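Omission of a single protein chain aside, the complex is shown with its protein chains in their original locations.
Right, subunit A next:
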Amino acid sequence: MNPRRKKRLTLAVALIAGVAAVASLLLYALNSNLNLFYTPYEIVNGKNDTGVMPEVGQRIRVGGMVTVGSMKRDPNSLHVEFAVHDSAGGEIIVTYDDLLPDLFREGQGIVAQGVLVESGKLEASEVLAKHDENYMPPEVAEAMGQKHEKLDYSEQKPSEGYQY
């Protein structure tokens, strides 16, 4: 390899290494701000890494599983109320006055955006259904559902972080 080529190679590799270092430091610093939502546990007990707790009146997103059996529907309006929990054991109540997405059901992962009206209660202005990475035909799902609850993620270990 001639010296000029060597110099260019060193420069190019140094450029990549430098940019990688800058980017990883930046992402590390921003880490908790890049999360799309709080988990119910974090709303009750503060964020896992910083301990920051959302204040009442703050606009936040919460992500978790809709607790089975917690859904309450007002018969005269669109008003619904349900609990959202996570694997770490946190649970908060979400109220909502609009149409729910197709995938919404008890046991499903959702992300709700809204205002924290009191500690542990969120008045949502938007509810999004979160799909998981599992795809299967209905027959397979039925067969699996008899053995174990596919949609209940509450048995996940908290150490793995919150993901569904």
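Everything below uses one rule, namely that a contact is a pair of C-beta atoms (placed from the backbone, for glycine too) under 8 Å apart; a residue touches a chain by one contact, two chains touch by 3 or more; residues count from 1.
Simple rule for what comes next: contacts and distances are computed from a predicted model.
Asks: So which of "Lactate utilization protein", "propane 2-monooxygenase", "Heme exporter protein C" or "NADH-quinone oxidoreductase subunit H" is the UniProt name of the chain that got left out?
Replies: Of the names offered in "Lactate utilization protein", "propane 2-monooxygenase", "Heme exporter protein C" or "NADH-quinone oxidoreductase subunit H", the absent chain's UniProt record gives "Heme exporter protein C".
Asks: Quick one: say which of A:I16, A:V56 or A:V117 touches the chain that got left out.
Replies: Of these options, the touching residue for the absent chain is A:I16.
Asks: Provide the residue numbers of subunit A that touch the chain removed from this figure.
Replies: 5, 8-9, 12, 15-16, 19-20, 23, 27, 31, 34-37, 39, 63, 100-103, 111, 126-142, 162-163
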